[in-house]
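Excluded from the complex is one protein chain; the other protein chains are retained at their positions.
Chains: A and B, in written order; residue numbering restarts at 1 for each.
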Amino acid sequence: MSLSIRHSWFEATARQRLAGLLDPGSFCEFLPPAVAQPSPHLAQLDLPGAFDDGVVVGAGQLGSRQVLVAAQEGQFMGGAVGEIHGAKIVGLLRRAVAERPAAVLFLIDSGGVRLHEANAGLIAISEIMRAVLDARAAGVPVVALVGGSCGAFGGMGIVAKLCSAVVMSEEGRLALSGPEVIETVAGVEEFDAKDRALVWRVTGGKHRYLMDDCAALVDDDIAAFRRGSIELLDDWQETPDTLARLRAKQARLQGRLSAYGRCRDGLEIWAALGISEPERVPLLDCDELIALKEGLPT
Amino acid sequence: MEKLEFKFPSQALLAAAPPALCGVVGSGNLEILVRSGVDRQICEISVNTSARGFGETWRAVLATFAASQAVGGTSIAINDMGATPAVVSLRLAQALADYRGGAQ
């Protein structure tokens, strides 16, 4: 049965994702574990660090294109961004400005700032935001790949949306405040973070694809992320944002807020989009959902 | 957190190789970095672990590893988040195989 030959992106480590994403044997790591330093902040808090501080950066080839890559490890502290972690990503993006690779692939798997490192983590995230925009301004597309167990939340949710495009799987999640944060702040009546199906209907890959928040939806499979990234870059022309384009985007978002702002669930939004059986959306496979979206009134 | 340092006599590993990393510092898991060491007859192991008070268990697990495999001439560093001895043994075997693979 073909089910057993899938290699789940959701389940894989950052290093396994990179190994399957890039052309075989092409990956070359910058600051590999043997020369890197674990976080000094975590050590002060009496917590064991990771040699790579939870992010792998380097260069490789994707379908013979030269690319730079950063992959966050969701299993280490929820992929949270600390000082060294952030500095590695910022350094990589600055290198992209200097080297002009075909793209930067950013494998996001993170709840946002590493709270243990407080201000250093916050500064790191804002530096990443600036560096993403600088790389794009230099004409280097930055593509976010979101399909890990931690999704892209908090500051990393913002970073994902600053990228040129987002490739997601259904299992991926993308939002600003995480479900637990919303429940804690606004109460379980507002959002039940334990209702996993609801969480995915509101933040998951299918919803993001239907809302045009991601450019491509792929299966939870490392090879599918590879194919999706290659196809995206085949057609991609990085064009810097102009004031007029930003204004148009802003207008679209305001229209979205007034159309769906009162909805309580992805189901209501999907019905409003014109989907006749919205409750069937979570059951559709990736290709069926893409076909469904193509058939929707625009 | 507890820092532990061990040195075990072990049969020499045939050839030095590029460093190899195995595992992730996640709950109940650990990462192991194998590098070439100084003394060809000794396996040096340093451990950072989140669980305090298991020094003797670590010594027993690592001594068994060093006695049953030729790992002389390696220096092994471990970051641990409460892995059980079963997981530690499995990762050590995987890390060593990765390291040996790099020596081919």
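The rule we apply is simple: contacts are C-beta pairs under 8 Å (C-beta built on N, C-alpha and C of every residue); 3 or more make two chains touch, one makes a residue touch a chain.
Here, contacts and distances are computed from a predicted model.
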> So which of "Malonate decarboxylase alpha subunit", "NADH-quinone oxidoreductase subunit D", "High-affinity zinc uptake system membrane protein ZnuB" or "Amino acid ABC transporter ATP-binding protein" is the UniProt name of the chain that got left out?
Replying inline: "Malonate decarboxylase alpha subunit"
>> Of the residues A:197, A:251, A:272 or A:291, I need the one that contacts the missing chain.
In response: A:197
> Thinking of the whole complex, not just what is shown, which of A:73, A:170 or A:183 touches the missing chain?
Replying inline: A:170
> Can you list where chain B touches the absent chain?
Replying inline: 28, 51, 54, 57, 60-61, 64, 82, 84-87, 89-90, 93-94, 97
>> On chain A, where is the contact patch with the chain that was removed from view?
In response: 1, 3-4, 6-8, 10-11, 170-171, 194-198, 200, 204, 206, 220, 282-283
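Here is the rule we go by: only the chains that are shown with their structure count from here on.
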>> Just the number, please: Cα centre separation of chain A and chain B in whole Å.
In response: 33
> Along chain A, where are the residues that touch chain B in the complex?
Replying inline: 13, 15, 32-34, 38, 43, 46-51, 73, 75-76
> Which chain B residues qualify as touching chain A in the complex?
Replying inline: 1, 19, 21, 24-26, 29, 31, 33, 35, 48-50, 77, 79-81
